[in-house]
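Take a look at the structure below.
In this view, the complex is presented without one of its protein chains, the others remaining in place.
And now, subunit A:
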């Protein structure tokens, strides 16, 4: 499973990231423990970034938010695929219905117009 591979990387990196070091040295099953921590952090993140938005037009920005949340939590890079894989444990994204709200926004066609601020001098 790819998820396991990622954790090996993480452990390998632990020498460089002090925050990771205690975890890998203290536990007898570092991989499983890391997986649980990842999942916990993901679930935390999902309180901010609701999963249903991963179906609609905002999904890339939501995914970006999730990537950033995990990056801050574990002090390492997370790829979009990795985040999606973690998500897959909890949500079947394929089964989720698309964003109804989005359909509503997109039904209200408006002509484009420039805001007043375009005509104003730059502040900075």
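Quick notes on this one:
Definition applied: a residue touches a chain if its C-beta (ideal position, glycine included) is under 8 Å from a C-beta of that chain, and two chains touch if they have at least 3 such contacts; residues count from 1.
One rule holds in what follows: contacts and distances are computed from a predicted model.
As stated in its UniProt record, the chain not included in the shown complex is "MRG domain", which appears among "Centromere protein I", "Testis-expressed sequence 38 protein", "WDR72-like alpha-solenoid domain-containing protein" or "MRG domain". Subunit A meets the missing chain through residues 43, 48-53, 57-65, 67-69, 72, 77-80, 89-92, 95-97, 99-102, 104-112, 114-115, 118-119, 122, 124.
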